[in-house]
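As you look at this complex, bear in mind that one protein chain is not there, while each of the others sits in place.
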Amino acid sequence: MAFEVLIVDDSEAMRKLIVRVISLSGFETGRCFEASNGQEALDILRSNWVDIVLTDVNMPVMNGEELLECVAADEMLRSIPVLVVSTDATSHRVDRMMSLGAKGYVAKPFSPETLRHRMEQLLGASND
Amino acid sequence: MNVVVGVGDCCVTSDPENVLITYALGSCVGLAVYDPVAHVGGLLHFMLPCAPPGSAQSGKSPWTYADSGIPMLFREAYEHGAKKSRLRVRAAGGAQIMDESGIFNIGQRNCVALRKILWKAGVMLAAEDMGGSQARTMRLEIASGRVLLRSPRDPGEKEL
Partner (left out) sequence: MTDQVVEFLPEAAQHTLETMFFSVPDVVSAAPRRPAGDLIAATLAFHGSHHGQLGLLVSEPLARTFAANFFGCDEDSEIASGHVTGVIAELANMICGAALTRRESSGAFDLSAPRTFRLAAAEKSPEFTSGATSACCLEFPEGTLVLYLSFGTPL
């Protein structure tokens, strides 16, 4: 079964890197959607099947925290696992994002192997 | 049969009787590749990140350097029948060991060089045990593909 992935980050460079990590990770992936802020991400989520979301926190228009709040409030979206990928790894932020329903957290900078490992954990758990 | 891979050396084989073993991975890095379908395995022990200009003419083995040794390791594995998509790649070493000039960061540079070369080649590590301050011994069993590590302060072997 191919996984559909949504990458949310206002940095095009970072989105391109994450797409490359996913393509090298050995996951069977279908489409890799990209969004540059939380609002674009919500528009994609509401019109496409997505198996996992990777999201940054600091973004214009709608940030990662606001995105998580919207996803948690939407019964059609709240079961989609969200992995936060952010430069902010303070305990305050991590606790906040996990309490909003994030299923994992990767601090930038990260190695490709670290991102792959976290995604394996979330995708494996969602198949259980 | 143990086949010893020396410092700045490499061995690639498909003989299931062979166990490739390399000692004294201090600041050096051991890189093991294994194709579980073709049963081809290789072990490289490199010392330094980059080959300086003219190193080919100086007689220094290309296996000494990450930037020459790693691509050659992969090419030899392919020549033995391995496929890139099936290769399981594991690395150990790159410890902070004082070198002769007293600079502590050769191990760190070796680790960074390895990661850069693999990233550019589109290869990800399946497992690693790098950094720290202990030397390691690494062996690759060709029959099973298992990589086992030993270090002075830890009892027994651990599988990577």
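Labels A and B are assigned to the chains in the order they are written; within every chain, residues are numbered from 1.
The working rule: a contact is a pair of C-beta atoms (placed from the backbone, for glycine too) under 8 Å apart; a residue touches a chain by one contact, two chains touch by 3 or more.
Not measured: the values here are computed from a predicted model.
Touching residues on chain B toward the chain that is not drawn are 105, 108-109, 112-113, 115-116, 119-120, 122.
Chain A residues in contact with the hidden partner, per the touch definition given at the top, are 10-14, 16-17, 20, 58, 60, 86-93, 107-111.
The definition used in the following text is that only the chains that are shown with their structure count from here on.
Rounded to whole angstrom units, the spacing between the C-alpha centres of chain A and chain B is 34.
On chain B, the positions that touch chain A within their shared complex are 115, 119, 122-125, 128.
On chain A, the positions that touch chain B within their shared complex are 21, 24-26, 111-113, 116.
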